[in-house]
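To start, I am sharing the structure in question, which I have written as structure tokens.
Not every chain is included here, but those present sit where they belong.
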Amino acid sequence: MAKKIRLGILGGGGDSLIGVLHRVASHINDNYQITGAVFNPDFEASMSFAKEIDIPLNRIYKDFDTLIEEEMKLPKDERIEVCSVLTPNFLHFPMAKKLLDNGFHVICEKPMTTTLEEAKILREAHKKAGTVFALTHTYTGYPMVRQMREMIKAGALGKIHKIDARYYQGWINTIIHDQEKRSSVWRLDPEKAGISSCMGDIGVHAFNMVEYTTGLKVKSLLCDFNYIYEDNKMDVDGTVLIRMGDHVKGVIRGSQVATGEENGLAIAIYGEKAAFRWEQERPNFLYMMSDTEPTKIYKPGHEYNSELSLDGTKLPPGHPEGIFDSMANIYLGAARAIRGEKYNDGEFPTMQDGVRGMNFIEATVASHKKGNVWVALE
Amino acid sequence: MAKKIRLGILGGGGDSLIGVLHRVASHINDNYQITGAVFNPDFEASMSFAKEIDIPLNRIYKDFDTLIEEEMKLPKDERIEVCSVLTPNFLHFPMAKKLLDNGFHVICEKPMTTTLEEAKILREAHKKAGTVFALTHTYTGYPMVRQMREMIKAGALGKIHKIDARYYQGWINTIIHDQEKRSSVWRLDPEKAGISSCMGDIGVHAFNMVEYTTGLKVKSLLCDFNYIYEDNKMDVDGTVLIRMGDHVKGVIRGSQVATGEENGLAIAIYGEKAAFRWEQERPNFLYMMSDTEPTKIYKPGHEYNSELSLDGTKLPPGHPEGIFDSMANIYLGAARAIRGEKYNDGEFPTMQDGVRGMNFIEATVASHKKGNVWVALE
């Protein structure tokens, strides 16, 4: 590694979920430094958020065009190198295009554009620019998803004949069943959200997962949507029959009204020799099934994993990736205490926990040594 | 929030697992800035690692004492505020003590010290210093662990009468069954590793989990270790009977030879009214059981969770915490591409994935609109 990459952020200010996600992810491998941003269309809000997360204020710009203009004036080795595009969907295309046209690298949230036509224009711009364009289909970053891809490439399943992918969520229920909400929320307004809600937002992740893991291309599809209410104009549920080749078929199921489902992305891939099953809510468990052998559970970080999978594992086996978040919570509590802010008992283990721990360890040794007798703790 | 906290790092350089974990965690909530460090006892290695992760070199010190000396010369608002102590166990005590004596906040890896006596001395130093001391019993940072604690405090289980905690790993098998390895590795040398291997390293986590979640104190214990081989001097397995009060009993089981187990920390807490079960390898699922009601599965980020639990959840329900790592992998691939380094196909989704996605979405809409007919993708 070397100097950190200068990263610009477009959108993702305030409580934005996608903002947190990209910011954290950019830190995790010590590669990026946030150098400039337009966090919010409202400049005040943008500046205030920059202060909150302690980003230098001199490169917080009033809008996207200004950012481009000002950054282009800087010498190349000071200029933002790459921008993360986290704005509402309809802005992905114009921003990404202008960034590419000006020689920036781009990290772009999905959907990449709102129409296929725009997507093709962007593809042309990208070819001309010659810079890096990364689309954040996040789920392809999971070690076990990568493991599937590599094992399939190496022939572990034999010829694939059936694929079943699903992305089920239930969160739109609270909106859809309320007439006022469903007619006012931007998510269900085709003007603002594009031509599809369920397929555009999550179905496309399942589709990407199918092509990413199998290396196969979907050649044609047949689709049926469900709108739930007559007056609702956006698909919130749908089933897509897919064909990847002669006698290679499958189904992609998407739903935002699958009550109680949270982030139910899952895929099953059936081949002549074996099959894979994987679920996003238990991302560390990859099941390989066969008609004649015991099912095998692959987990991250083992020597039996492919290089691509291991590259995506930051910790050795047995340390679930979620542990970063857990540790981060300890740091958060400590930060509050250090700053003299209010915090609750239980936010981080204290000195007293340390004393207790040593007391415990010494007592276990004493009990064992004395022939398994009871030993009191202080 | 405000200015980032100035963080010093002691140890944790190079490939250190614990180094990665603390570094990432310190970034996640935008609270800390690494300001100074002694990553390694070898100054060259320390400097070289600082370059690798792009930390300012002027505050990389040749050793711990120099760090203290030089930092104390700086004005308070430039000085390191808190140090993370990630060095080998026997150094935790002297470093933490000197840090406290000089008015620093401390974030310390466990075990806090190597003996109970040291622990008590440290407690005194901490009282005098009046600064923050956080011990990284990482697992208490999980949202559902916090949820257990808060619900128990609120009486959800009634009087607790039985606790069963476990921490099973298998990684030491490859060492213990090899006579040469087991007699040479520092982990199994009491001179270097302290009085206990299994209890000191992981049993104490289970112990901490018992006291953290229940609010009860272990009053006495009876312990039996297993050394597996006659010539091995350190416990690699043990069972501890515990008593928390009249007729409140339990068991803590620890093992480093539980073949095939990875990071098997788990706890079950049985009370008069209900019970909890939680496992670290599936940290988002908290089971609440009763003799008369259906078992309930609590998950992070829901409104039904306690404030302490929600505070530890950075994303809304349905976005597993591990997603940070997945997204980080996408950023890692992009960083390599941006820097012109070698990277593999599959490390991040590209422009072409974006075009395919839009093709898919438009095709689903077309198929549905035309009355569920087959539509070809390009």
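Read from first to last, the chains carry the letters A and B; within each, the first residue is number 1.
The rule we apply is simple: a residue touches a chain if its C-beta (ideal position, glycine included) is under 8 Å from a C-beta of that chain, and two chains touch if they have at least 3 such contacts.
This one's a predicted model, so the numbers in the text were calculated from it and none came from an experiment.
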- Message: Out of the whole homomeric complex, 2 chains are present here; how many copies are there altogether?
- Response: 4
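The definition used in the following text is that only the chains that are shown with their structure count from here on.
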- Query: Whole-Å distance, chain A centre to chain B centre, using C-alpha means?
  - Reply: 21
